[in-house]
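Here the complex is missing one protein chain, while the rest keep their positions.
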């Protein structure tokens, strides 16, 4: 079901049972698989590929224990040229995927996230709201990027990385603040970061390290708690 | 495809390509997205929201190495009022989601699970069978809740938490028993719990801690293995 009020470019290929709502804008040479849902307000550039069972432009959901951002205060999802999106993904409105971004299967990116050029969000990775990710960043499979986090250019995150942003675990007045990962820092698989810490430029964090405080530029840290070596 | 033998309340909104089987009961003011599948026996209350590519009422699956509970011994899935379910979720039959529960995108809850009022099961969280979760519990993104586990009211579980229930890893006669998390206990991101331990009331478990034995009420534990501080 493709709305007549969607605006679709040249050389469009689309599978079966796909739903494209009114007001969606799609560029040239776009390929969309079967069973994709694109919600209104979504703008998609040229040469974009979207695989099966992915939903683009999801609105925030909350229950009464959570604060909720009203959907009408958010822009549509903006997908730039040459983006590729895997199967079974959920991408929210108010977010921007820059030129050349790859989103793996079973990944989800929430509202008000910016992802820079040519960055990779691996399969089964979850990115929370209001996070800014630079260009040429790699986030490998099954990693978790918390809300209100900053990831600068050329950061490399191995698989199963985890981060958090709530020092008091749901109880305090602490402003939610995820870690800040500076330019070119690298993270081994299953590294864990505590809230609001800064990881310096070109730092290497070992696999399985639990990082509880700031790390200086160029340091290498390992262990639980992580210490420089 | 909506069965004529489904019973559907007032003010029902449904997207395209959704399948609702015979005998399903749906209350008033329910909103269901595109490409949702609701299997027979499922009962849904009022004011429920269900997003795309979610399957409700899945039957248990097993291969010959696993014990399997016959589907006919299980009740249908019971979704109470004001529940919200994200996209790409899989919720099994024989389970109850109480009033106000939120299930995030890409989450799955197996059979014979009870989730109490207003609790949150975050995105990409997997909850195994026969687990009881209290009310006002928060389970954050990408956490893993094993089978035969007990989570009391007001527990807070940060992202990427893991738990287990099989002391002999597939080999022994040990009855499968997950951890017991008492009232108000809190868990940092990527904390790991061994089988059959009890975490006392209001305990705080640090990020990345590996908890190998019981923790007394009000203790704070960190490290691998976790020790009180």
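Residue numbering begins at 1 within each chain, and the chains themselves are lettered A and B in the order written.
Here is the rule we go by: contacts are C-beta pairs under 8 Å (C-beta built on N, C-alpha and C of every residue); 3 or more make two chains touch, one makes a residue touch a chain.
What you see is a predicted model, and the numbers here were worked out from it, not measured in a lab.
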Option touching the unshown chain, where B:58, B:95 or B:148 are the choices: B:58
Of the residues B:49, B:90 or B:220, which one touches the chain left out of the display? B:90
Looking at the full complex, which residue from A:44, A:61, A:79 or A:101 touches the chain that isn't shown here? A:101
Hidden partner chain, residues of chain A it touches: 15-17, 33-35, 49, 51-53, 82, 84, 86-88, 100-102, 104-106, 118, 120, 123-124, 136, 138, 141-142, 156, 158-160, 186-190, 204, 207-208, 222-224
By the contact criterion defined above, which parts of chain B meet the unshown chain? Give residue numbers in ascending order. 1, 17, 19, 35, 37, 53, 55, 58, 61-66, 88, 90, 106, 108, 124, 126, 128, 142, 144, 146, 160, 162-164, 166, 169-171, 190, 192-194, 210, 212, 224-225
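The rule is simple: only the chains that are shown with their structure count from here on.
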Expressed in whole Å, how far the mean CA point of chain A lies from that of chain B is 24
